[in-house]
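A single protein chain has been omitted; all remaining protein chains appear in their positions.
Each chain carries a letter (A, B and C) given by its place in the written order, and its residues are counted from 1.
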Amino acid sequence: MAGNSFGTLFRITTWGESHGKALGVVIDGCPPRIDLSSKDIQKELDRRKPGQGKGSSPRKERDRVEILSGVFEGKTTGTPISLFIRNVDVDSSSYEEWKEVFRPGQADFTYQAKYGIRDYRGGGRASARETVGRVAAGAIAKRILGKEKMEILAYTVELGGIGIEKKDYREIERNGLRCPDRKAAAAMEKKIAEAKAKGDTIGGIVEILVRGCPPGLGEPVFDKLEADLAKGLMSIGAVRGVEVGAGFGAARMSGSQCNDPIGPKGFEKNDAGGILGGISNGADIVLRAAVKPIPSIGLVQKTADRAMRPVSLWIKGRHDISAIPRINSVCEAMVAVVLVDHWLRQKALNPKADRKI
Amino acid sequence: MAGNSFGTLFRITTWGESHGKALGVVIDGCPPRIDLSSKDIQKELDRRKPGQGKGSSPRKERDRVEILSGVFEGKTTGTPISLFIRNVDVDSSSYEEWKEVFRPGQADFTYQAKYGIRDYRGGGRASARETVGRVAAGAIAKRILGKEKMEILAYTVELGGIGIEKKDYREIERNGLRCPDRKAAAAMEKKIAEAKAKGDTIGGIVEILVRGCPPGLGEPVFDKLEADLAKGLMSIGAVRGVEVGAGFGAARMSGSQCNDPIGPKGFEKNDAGGILGGISNGADIVLRAAVKPIPSIGLVQKTADRAMRPVSLWIKGRHDISAIPRINSVCEAMVAVVLVDHWLRQKALNPKADRKI
Amino acid sequence: MAGNSFGTLFRITTWGESHGKALGVVIDGCPPRIDLSSKDIQKELDRRKPGQGKGSSPRKERDRVEILSGVFEGKTTGTPISLFIRNVDVDSSSYEEWKEVFRPGQADFTYQAKYGIRDYRGGGRASARETVGRVAAGAIAKRILGKEKMEILAYTVELGGIGIEKKDYREIERNGLRCPDRKAAAAMEKKIAEAKAKGDTIGGIVEILVRGCPPGLGEPVFDKLEADLAKGLMSIGAVRGVEVGAGFGAARMSGSQCNDPIGPKGFEKNDAGGILGGISNGADIVLRAAVKPIPSIGLVQKTADRAMRPVSLWIKGRHDISAIPRINSVCEAMVAVVLVDHWLRQKALNPKADRKI
Partner (left out) sequence: MAGNSFGTLFRITTWGESHGKALGVVIDGCPPRIDLSSKDIQKELDRRKPGQGKGSSPRKERDRVEILSGVFEGKTTGTPISLFIRNVDVDSSSYEEWKEVFRPGQADFTYQAKYGIRDYRGGGRASARETVGRVAAGAIAKRILGKEKMEILAYTVELGGIGIEKKDYREIERNGLRCPDRKAAAAMEKKIAEAKAKGDTIGGIVEILVRGCPPGLGEPVFDKLEADLAKGLMSIGAVRGVEVGAGFGAARMSGSQCNDPIGPKGFEKNDAGGILGGISNGADIVLRAAVKPIPSIGLVQKTADRAMRPVSLWIKGRHDISAIPRINSVCEAMVAVVLVDHWLRQKALNPKADRKI
């Protein structure tokens, strides 16, 4: 209950600070006898590496994951899997200067307010670097889902105010922004370059698509599938909004527009985003997460220090221009963890259900 | 873990079906020695009564709450509080006709798929009627928050595509739609009348404002305050999207626009919506929930029965035109429950923290 | 997490005070499509009725259970089951006299110390009457286990210092003390009569036997099967010790005596009590619970009031002489709840396991 664990039957616990000795995650409840090597996890970590897309920072991160437990002779054993990533080449000296200052848009003030102490180096626990453990755990969740023919895909549908006009899923892996619209991707890259030139940053929207999810996942009334998905996504630092299916658009629809008719072959459209009454309905699950611009900007900012004295803050150094597309893999990871958890919960219930759609 | 409980230290468990014998909620973890009578709870239940606003159904509901435990001589004792609402005048005969049919936009299909059985009367457990337990528990949560000078207010900021142009909080209790803009309220009522004439329904957006929340509430990294709030709101059947502060709007901002500068008296604007890094920052907490149109419409719909044979469905009877404004009190209740839970969690941690903002 | 719920996937939440309006339990996570009527539950409640055995109180309790939710057309639906028992003929006047006094061996002092308030009528929440909800939930758990060919039997192996010399399971239902040794049962009844004559009470030991449990139940390392069973039994007010298999006797054995040899047909003896390494091994599960004498005695006792002034306490009225045999059905209930929970958890894990023993 202490905030750093997520999930019930498939439960991940992350630990580690941006500039601490190491980061990691313990996965408890992974089913036994699943093939797993560190390569499977490393592949996902490499996807979130910087330098993928021009909006990303040129810093070099060398995250090498080590499996410390829970795997024997290449297979999971059902015991907890501990994944470990040593921090290397950590230089915290640049943070000394501002250690008494609350950076706007960051968690500096609130961590100080909550705990009365904070590791100021690189954002400490509040750093986006914390998500390395989520992505590592997500890699295992995705393998489990893969065995069940479930697939998760996160892609960029808006960046710096540029939206997509079409969805060509093959295009996603072809451009650095994971954007399914080549033309939009080019315009987004231009927005990134503009922001960079100004020392500013930009936000955007990530869509997450789940294909192959069977009907029946989700535990009403509080652990509805979309409720746990919303929590999972909203627990990512930069995410400020979450919607499922038509989402905020549904607020502008009439009932006759919004209801998905059921034909002999199933749902004839998917404004529900694959979830009805908190339970998956067999259609694709569609979610969107609003990602705020990175708060670390290269411009002078007005702020205060711990004594609430005014400070004019200008942080040197290079930073990412957008959390997108690196955050996309974190979104995939959180969705994967939620789905495995609910898939296991449904297995426990195990009814002979009507699943004809 | 079985889906019908919410919260950790302040934990509510709801039970009951739309047309069953009764509905209720057990509240575990309520602090002792708080003044509480059934009147305090009844008042909140009455707020969600139908006939408040022209979008609501003319059915008569007489929900009388009874406190069965946990209160002694007018004060809570720290033991579980069981609240009980007997269903009266329940007529389920109209549901017999469609008991083998999956109503579009409803949970009929998914409950059948998940459980292999369902109480088809009035939506059973998936009915909005389930929220009566939430509102009852929320009434207690609000009393606890009230003692701590925290206040929660939910109001309608959009309905049937009509948005508000100003926020006059005094106006909220003056119109049946809980809309803080009198002119917009009138336009919304017109939209309701139009939808009603067509046999259709409409959706909208509810904003929830929390005033007086101290800094320090929220448990990173997974139980971030906005993550638990998102889960709480998204667990309400009709909610399809949730955002905090600037929300989806933040996706279109630059970092220099989105960051809230800190001045000597605190945050100088509030695009963060009162939460930074998953922890309350002392500013107002601002949330919005997208509410889909009610799926029960008075128009003929294309659907299927359990054998997936095509069915042309037309449901007689009068229904609500919008979940708004009745859902507003449910939103308030869920936000109240989350806040009490996190307030208790922070009390356990209890640091001598810097709370100067 | 607030203390009044037990279990993870199969989760019970009890509520109610001895002299409040009602008592009850909510069962969340009950698998769907199980035949269930209030009669099935009433039968178990009747077993714990007073007047079964001469050690029990002659008070008349008429506990009528009502199923308020979660059952439709005679079958469970997978939604929460709310069970409700109205308190009738409750006379609290006799408790007024001692409301400021801490009765020795009771929870009066500690409830006051913890909550700063207490419902003094009949022990309030700390009364053995609270277990009515456990027994009701246990009745459902037993039905689920019955479908899986698991059977639970609690019986008296010691009372007032009289131990059994043989185990004839048919004898259990034949005497009022649920004792499998007819001769010992007679001696126990004599002890009860002696204690009654003195105004005193006596304790004893209950053994719980589970037959038909498959191998594989239990979740190391903390949710070992015996750990959850120990918690379940130790959470019953009168229980002061719990052991599995050889239990405290194992402390006096050598390894060569204690280890159960494995032959071609399985374990050749059962000092492990059916559990190895926290996981059921397919043999009978054997547990024992030490039950203290009932603290309400008919003798004058030295104690104090809230101001810590000395009080000479003599409580009028008739009381049970021993919690045995009424507590036996509570022990069965708690063991049943733990087993259903772990059976569901193992179903979620669902390995193709080697279960040859």
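Quick note on the criterion: a contact is a pair of C-beta atoms (placed from the backbone, for glycine too) under 8 Å apart; a residue touches a chain by one contact, two chains touch by 3 or more.
Note that the coordinates shown come from a computational prediction; the quantities given were computed from them, not determined experimentally.
Summarising the interface, chain A meets the missing chain with residues 1-5, 8-11, 13-17, 20-24, 26, 28-29, 32-33, 66-70, 72, 75, 77-82, 84, 114-119, 124-125.
By the touch definition given at the top, chain C reaches the unshown chain through residues 1-6, 8-9, 14, 102, 104-107, 109-117, 125-126, 130, 158, 160-161, 195, 198, 200-205, 215-224, 226-235, 237, 240-264, 268, 272-273, 275-282, 290-297, 299, 301-304, 306, 308-310, 345-346, 349, 351-357. Annotation for chain B: contacts to the undisplayed chain at residues 1, 8-9, 29, 31-33, 78-79, 220, 344-345, 347-352.
Here is the rule we go by: only the chains that are shown with their structure count from here on.
Nearest to the global CA centroid, when each chain is reduced to the mean of its CA atoms, is chain B. Where chain B touches chain C, over half of the residue numbers in use are shared by the two copies, so each contributes mostly the same positions.
Inter-chain spacing, taken between the CA centroids of chain A and chain B, is 26 Å.
Taking each chain's centre as the average of its CA atoms, chain A and chain C sit 45 Å apart. Chain B and chain C have Cα centroids separated by 38 Å.
Of all residues in chain C, those that touch two or more other chains are 1, 8-9, 29, 32-33, 78-79.
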